[in-house]
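These notes concern the structure reproduced below.
Missing here is one protein chain; the remaining ones are kept as they sit in the complex.
Moving on to subunit A:
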């Protein structure tokens, strides 16, 4: 019997769970997960992308350690968003995980975290790995697939969509860098796309390390997307 899996299941029971994933790295998935969590409000954002751990970097939480109470690992709190990351356990150390260790780490991270919000958002590493299988074992999640309008992204997102649909899920597609708004005129520099498009906003770069302060066009558009969930 594996008590951690049971605890992880119980921690997510009755909650709305979203898994933000991408087929390919570098599409802005972590920025989008962070902005989704901030825009929804009252959410717990759990960073399962344990190799890049971009979430703590986006929020300026690098090198900070989680506190531990009787309720477990206490998330970092930024506005009404709670954030849990493996980086809050290993500080700035590198993480090397052979084979099966990865799923064990993810299960423990969920099991031991103090989750007291009704909505939980997972930021997954790119591709189809252990993380998706771990989530499938413990919760019924809604997948949000992040992509860009480039040809290669469109091709690689296909297999992820195929897998999710085969598993009975109806993934929502968020297309990052989909268009530019030039004084009311929509320009699509990378061509047409399928899914919910998010605008290009170069000012986001300035908010790396304090993403919680960003209030620009991408966040505005995400409000619309959230209504559709």
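By definition in this document, a contact is a pair of C-beta atoms (placed from the backbone, for glycine too) under 8 Å apart; a residue touches a chain by one contact, two chains touch by 3 or more; residues count from 1.
One rule holds for everything that comes next: contacts and distances are computed from a predicted model.
Q: Just by its UniProt name, which of "Glycerol-3-phosphate dehydrogenase subunit GlpB", "Acetyl-CoA acetyltransferase", "Hydrogenase maturation factor HypA" or "Pyruvate synthase" is the chain not shown in this complex?
A: Missing chain, per its UniProt entry: "Hydrogenase maturation factor HypA".
Q: Write down which of A:76, A:112 or A:193 is the residue touching the left-out chain.
A: A:112
Q: List the residues of subunit A that touch the chain left out of this view.
A: On the side of subunit A, residues 1-4, 6-7, 10, 65, 68-73, 89-91, 93-102, 104-105, 108-109, 111-112 touch the unshown chain.
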